[in-house]
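What follows is a single structure, written as structure tokens, with notes after it.
Heads up, one of the protein chains got dropped from this complex, but the rest are sitting where they should.
Now for chain A:
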Amino acid sequence: MIEFEDVTKQYPDGTVAVDKLSLRIPSNQITVFVGPSGCGKTTSLRMINRTIERTSGTISIDGEDINGKDPVTLRRGIGYVIQNAGLFPHKTVVENVATVPKLLGWDKGKAHGTAMELLERVGLDVKLAERYPAQLSGGQQQRVGVARALAADPKIMLMDEPFSAVDPIVRHQLQEELLRLQRDIGKTIVFVTHDIDEAIKLGDNVAVLRVGGKLAQFAPPAELLADPADDFVRGFVGQDRGYRALTFVHPEELPLKPVPDELALKDGVPVGWKNGSADLLPLGALFKRGDSLRAALDAVLTSPTGSGVCVDDDGKAIGVIDQSTVAEALRS
């Protein structure tokens, strides 16, 4: 657990970046700091590894005040990922990942062995190991950044807007991979973003900060959407929070109707809707069994026929759902 107690950061010019922040970041979960620029989210994050020193208050990790530790030693025990990855341009991918193990004095063979394992773990082709960062795409660099942060198996990983600089498709992939990875590794992750959707998607807990470094609300995302603490949070969470809250509603069993004849299939996989002519109407979004109500509603709303198609893990159609069924589920 990382605990902030009355933590304040004031710069010499008088600017208060963080104002009496108190919160408990639970272990083995993802906690997201989110807020507009100037809300002190990055400053708060960097105070955890003492790359920014706080003015007053205490930050402790598992009950130990971090001020009692040598900053360099502290940092080697905390993974760190930033926007644009911040990879060392003069070191190969594998050398980048092996950085912290080498700083900790592991022998080169062990450090490189671990680095190679991690590259695979974050979904990178090991053939990239001997390349330099400039030879990788933005998404690949960001994966190397995550691997580097995890190389010495730290308990804590700090991520400062790690996915903000990549395009939306790659960002979505990286988010999914982070969640998948976290299911395996269970680190205490503190994640900074200005994007409320990213916060809601990734966070087990979300701390919403307002300009001037004050905590507005600290809650699990479903609670944040259902019960914003004040107008600031309500405004920040956005207009369509009701719709987004459906992300956290998982109806046990939405009654499916059998696949209709109008749905064109190819080896069981839906390819479009028949409308009497040679051309098929486009499919719309698909959803899977067990997906949230938001996915089901999205499928219904985007389908040209008003029927949302449900598919199994192999992408084969197993049934459809219509507007009235979703409306029924929304009412309950």
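Structural remarks
Convention: contacts are C-beta pairs under 8 Å (C-beta built on N, C-alpha and C of every residue); 3 or more make two chains touch, one makes a residue touch a chain; residues count from 1.
In this section, contacts and distances are computed from a predicted model.
Among the names given as "Peroxiredoxin family protein", "Glutamyl-tRNA(Gln) amidotransferase subunit A", "Transcriptional activator protein CzcR" or "Osmoprotectant transport system permease protein", UniProt records the absent chain under the name "Osmoprotectant transport system permease protein".
Note that of A:8, A:29 or A:83, the residue touching the chain absent from this view is A:83.
Within the set A:2, A:25, A:100 or A:245, the residue that contacts the chain not displayed is A:100. Although one chain is not displayed, chain A still touches it through residues 46, 49, 51, 72-76, 78, 80, 82-92, 99-100, 103, 131-132, 134-140, 143, 145, 148, 158, 166-167, 169-170, 173-174.
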